[in-house]
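With one protein chain withheld, the remaining protein chains of the complex are depicted in position.
And now, subunit A:
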């Protein structure tokens, strides 16, 4: 099993570092280029939400990302100690509603839920953990 870790400071300008980190790891999986792109996007969406909404873009704060490739499964764990945001309980808006309300937000979590195969969230003490899973085909 391989495990990769990244400490991401809470500035949106750091999201490109996150994507570079993920792209390199995902290259060595059985995921197609389109799927790799989508998984990177899903993690970007979760982290962007945390950076902006839970940490108010405070660059002194950070979130921790760890990626594990196990047999047939990619697991991405995002840990932070901000105000917990339970993605699994969040009811995302309908696309038509987003359009009508002329909202600029609300699409990110729809993407995450459509892209990932399984999502878990747990809070323990001050620590929140969001786990994103993607099934890997055997090579």
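Quick note on the criterion: contacts are C-beta pairs under 8 Å (C-beta built on N, C-alpha and C of every residue); 3 or more make two chains touch, one makes a residue touch a chain; residues count from 1.
One rule holds for everything that comes next: contacts and distances are computed from a predicted model.
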Per UniProt record, name of the chain withheld from view ["ABC transporter ATP-binding protein", "ABC transmembrane type-1 domain-containing protein", "2Fe-2S ferredoxin-type domain-containing protein" or "Anti-sigma factor antagonist"]: "Anti-sigma factor antagonist"
Residue among A:15, A:119 or A:136 that touches the chain left out of view: A:15
Interface with the unshown chain - residue positions in subunit A: 11-13, 15-16, 19, 33-34, 37-38, 41, 44-45, 48, 51-52, 95, 98-100, 102-108, 110-111, 114-115
